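Below is one structure; the comments refer to it alone.
Left out: one protein chain. Kept in place: all the others.
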Amino acid sequence: MRNKEGVQLKNPYLPYPVRIDRIVTETEDKSLKTFRFVFLDPDDEEKFAYTPGQFAELSIAGKGEIPIGIASSPTERGFVAFTVNKVGLVTSHLHNMKEGDIMGIRGPLGNWYPWDEMEGKHVVIVGGGFAFTTLRSSIIYMLDSENRPKFADISVVYGARSPGMLLYKDELAEWEQRDDINMHITVDSTDDPDWKYNVGFVPTITEQKITSAENAIAIVCGPPIMIKFTQPVLEKLGFSPNRIILSLEMRMKCGIGICGRCNIGDQYVCKDGPVFPLAQLKTMPGEY
Amino acid sequence: MLKYTEKIVETAKRLLAEEKVDVFIGYQKGTVPMMNEPLLVNHPDKADTLYWDNFCGLNLCNYLTKRTDKIGIIANGCNSRNMATHIIENQIKRDQLYIVGIPCEGMIDHRAVVRAVKNREILNIVQEGSTFVVKGKDFEETFEKQKFLQSNCAVCRHRNPVLYDEMLGDPLEEQTDVNPYGDIEKIEEMDSEKKQGFFQRLISRCIRCYACRNSCPLCYCPTCFVDESEPQWVGKSIDPTDTLTFHFLRAYHCAGRCTDCGACERVCPMGISMRQFTKKLNKDTEELFSWEAGLDPEKRPPLDVYRPDDYNDFIK
Amino acid sequence: MTEKIFTKEEWSGALETLKEPYRLFGPVKDGDFHTFMPLDGDKKPDFDYENSRLSPKTIIYPESERMFEYSLDETDDDAHILKESPKDYSPCAIVGIRPCDVHAFQIVKRNFDNPEYQDPWWTEHFESAILVGLGCNNPCASCFCTQVGGGPFHETGLDVLLFDLGDNFLAKALTEKGEAFLEKIQGESADDAVLKAAEDLKQSSEKKITAKVPTDQLKDKVTIELFDAPFWEEVAFACLNCGTCTYLCPTCWCFDIQDEVSGKQGDRIRNWDSCMFPLFSLHGSGHNPRAEKFQRVRQRFMHKLKYYVDKYENGVQCSGCGRCVRYCPVNIDIREVCKLMNDFA
Partner (left out) sequence: MENWEPKIATFLCNWCSYGAADLAGVSRFQYPPNFRIIRLPCSARVSPKFVLSAFRHGADGVWISGCHPGDCHYLEGNYYARRKFALLKGLLEHIGLEAGRLHFSWISSAEATKFVDVANRVAKEVEAMGPARFFIKSRAEVA
């Protein structure tokens, strides 16, 4: 299609062709793998300029597309990465693909965490399970030497069912060693005698470890049940609803606010979200 | 037929007032001619809108699945047979139902009426005894009900409810001299090429809205085969082979269960006669297994039982 | 702008010659009802009709449409890489389309052609089309176009408007595209008497629409209050959750995207989808934000009569064509629901 000046515009449904560059199995049950993609046309990487919090449609010819949060950070060059849970038709097929296989990525899509607003503030990141992907993107982004001075303290509460279900274990260990980020890793339960981090649900650990909401902004991403119980904890700590930022999931197809299925009220999660401040969500129908 | 409206209102009020039922399911008069809307009444004061005429062609059994309360419900012959089927299939318990039976003279085919007035807009229809008067902007015509029955009603052999707790009228004499499968026999006489053409044309207008499936009380699966993705049995576009696959499998799922209530055809926005699929199965179950669906809630359906000497000629 | 009068015979003849410069579409009698079809071969349009069963959105936005195609043959250099499917975007003319269905295109354009994203297929099909409308002399009892910003002779969005004056058509060009179309038809310029007759026709026709469907309060309602209104379960009771209303609706635009493979050849196809279907919003995890029937029914009406109103500040997402009123198998009447919503306090 062409714009008003007659210039050919990119078809927003057409994925960029990519090659699977690396596949890492993240969790002990092998249900989560991180895929690193390299664009076949290097120019496409420039066009795919993204901000942490956004997502993309992973496209497999013959199977379909799935919306997945971008797990890499724009500060990491030469590839984009996605951590994918094996759930349905497309993700199961993706899990069986090999390094070197060709597929597509369409995006970046949606909005992102409010980076401008977060500048100069303490950042509290609360994540659970495999929803940690865009939070990883955000942490890498903030820890980048150019970006780190823009933020005050960074605290992370990240939980999984068990130690083996944590994502990005090497990076978690590395961040634990750093003094410019406060890591609070937790698992629901474990019988590992060498487990040296927390045991308990994310809301509980949040309540214990996060002591102040003063000049702070919280980013929450996790399963609905975690969000449901974390929200009151944060509010009790003094986070106002516009300082609690949530990232939502929804069934999507087009990813650009046209196909109509992912709405909450008049907002499309794919285009107007997936990131919403709690204050805004409170004015929207609770249909998510 | 209209005389039943008053009786229904009265009965519903009584049942609700006496707390014999928690809710009462019937019809209310629609906002457009020849269309009545299923209605749930939960208080005697609201029962006055209940209504009955020859356009109550939608099968009320659709509204029973998953209910846990005690339900009063109107049933003519085919609807009551679907209730029996629901009971057989454990979709509802007999003691949850208080069935108010209506001997049914048949429903009027709304499409036939539209054709009869040459597509002119119908503004109102008044039913009087065995006739009905169709009124439009500048016309008024009277027709005989009997000539405008839905094709399933014209050959109906179970006009009286097979299952009821109370009857609102005297049973009608059942039609015994009808051949319900005349149209199917005609198709059976065709060669395969003609049959293929017939069915391709039959479904060519299908828009895959699934009104036929959803209006069918037999279709209550939590996940329909069309929505399964692993494996995906049928494509979702309007490709003719996919559409045929959909209609074939939908019909097959009704094997030994279909009461030929005609709801699927009645609701189709494109006027497709999908009963040409289901009726073949009805004919075969009747011929091979002496079975008509929903006549007895105690009897197991034909695909749930067998006889050692079942029809075996087609097997090598 | 040109105003031309010609006889109905002249119009029929002109249509034959117009098949050359345009792909012509028009209402054709198709069994018990009318369908917009390509007027090729011996297909003759029938303009003595109320409205088509399926809306003419099918021409701009087909029920199933190939988006991309690809090879899965590993020996091909471009295996697994999606390519746009070839399309015919040569000029087409939709003749005899009703003003409500043209109004509907204006409504859905805000979705398909928005400042951020343009849907290439919808936009190209739409831009290739000349809309030659036919005013409604006899609106149906279930029509309510005048209540939702349109009318039986509503001109917005049309390129040409035809007035059926008995033996003749008066054609009014409304855009340059329309001028170009009319240039190709012989006819006499309309005198004042004809224009007066057309104006009278329009007014008498508008008066025939008696339905009152107020929408004025919708904008001021609080979304979550309307969402939590007590009437939704009752409104939804009879609903079968079929797709009749959404598929027949000229303003429903939702679609699904499916990949299909045939041998080593694959296609990405989009198909109309419906908010009435549970699968429409089912998550991979099994969670469904609209798992219950009443939630899906509520979504349909809230989308049309509240979310759209708020999002685009341009009225409701309904052109008042009345198809859903006429063909809903269980008679769920949008006019009644609209009243409930508009009056909700």
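We just call them A, B and C in the order they show up, numbering each chain from 1.
What we mean here is this: a contact is a pair of C-beta atoms (placed from the backbone, for glycine too) under 8 Å apart; a residue touches a chain by one contact, two chains touch by 3 or more.
Being a predicted model, the structure only gives us computed values, none of them experimental.
Visitor: What are the shown chains that the omitted chain is in contact with?
Guide: So, taking every chain into account, the missing one touches B, C.
Visitor: For the chain not shown, which residue from B:Cys156, B:Ile238, B:Ala263 or B:Ala293 touches it across the whole complex?
Guide: Touches the omitted chain: B:Ile238.
Visitor: In the whole complex, not just what's shown, which of B:Glu140, B:Glu188 or B:Asp296 touches the removed chain?
Guide: From the options B:Glu140, B:Glu188 or B:Asp296, the contact with the absent chain belongs to B:Glu188.
Visitor: Among C:Glu10, C:Glu65 or C:Glu206, which one is in touch with the chain left out?
Guide: Only one listed residue reaches the unshown chain, and that is C:Glu65.
Visitor: Over the whole complex, note the residues of chain C touching the chain we left out.
Guide: These residues of chain C touch the chain that is not shown: 62, 64-66, 260, 262, 265, 267, 269.
Visitor: What residue numbers in chain B mark contact with the hidden partner chain?
Guide: Touching the chain left out of view, chain B contributes residues 184, 187-188, 192-199, 225, 231, 233, 235, 237-242, 244-245, 248-249, 251-252, 255-256, 277, 280-281, 284-285, 288-289, 302-304, 306-308, 310-312, 314-316.
The definition used in the following text is that only the chains that are shown with their structure count from here on.
Visitor: Which chain's C-alpha centroid is most distant from that of chain A?
Guide: Comparing chain centres, B lies farthest from chain A.
Visitor: Which pair, A-B or B-C, has more C-beta contacts?
Guide: Taking the two pairs in turn, the one with more contacts turns out to be B-C.
Visitor: Most central chain by CA mean?
Guide: C
Visitor: Measure off the straight-line distance from the CA centroid of chain A to the CA centroid of chain C, and report it in whole Å.
Guide: Centre-to-centre distance between chain A and chain C: 38 Å.
Visitor: Let me have the rounded angstrom distance from the C-alpha centre of chain A over to the C-alpha centre of chain B, please.
Guide: Going by mean C-alpha positions, chain A sits 50 Å from chain B.
Visitor: For chain B and chain C, let me know how many angstrom lie between their CA-based centres, rounded off.
Guide: Once rounded, the distance between the two centres reads 31 Å.
Visitor: Indicate the residues of chain C shared as contacts by at least two other chains.
Guide: Those would be 256, 258.
Visitor: Of all residues in chain B, which are in touch with two or more distinct other chains?
Guide: none
Visitor: For the complex, give me every residue of chain B touching chain A.
Guide: Its residues touching chain A are 229-230, 232.
Visitor: Could you please specify the touching residues of chain A with respect to chain B in the complex?
Guide: Residues of chain A touching chain B: 88-89, 92.
Visitor: Taking the touch rule as given, give the residues of chain C at its contact with chain A in the complex, in rising order.
Guide: Its residues touching chain A are 67-68, 70, 72, 79-82, 84, 111-112, 114, 116-120, 123-124, 223-224, 227, 253-259, 261, 266, 268, 270, 273, 275, 280-285, 287, 289-290, 295, 299, 302-303, 306-308, 310-311.
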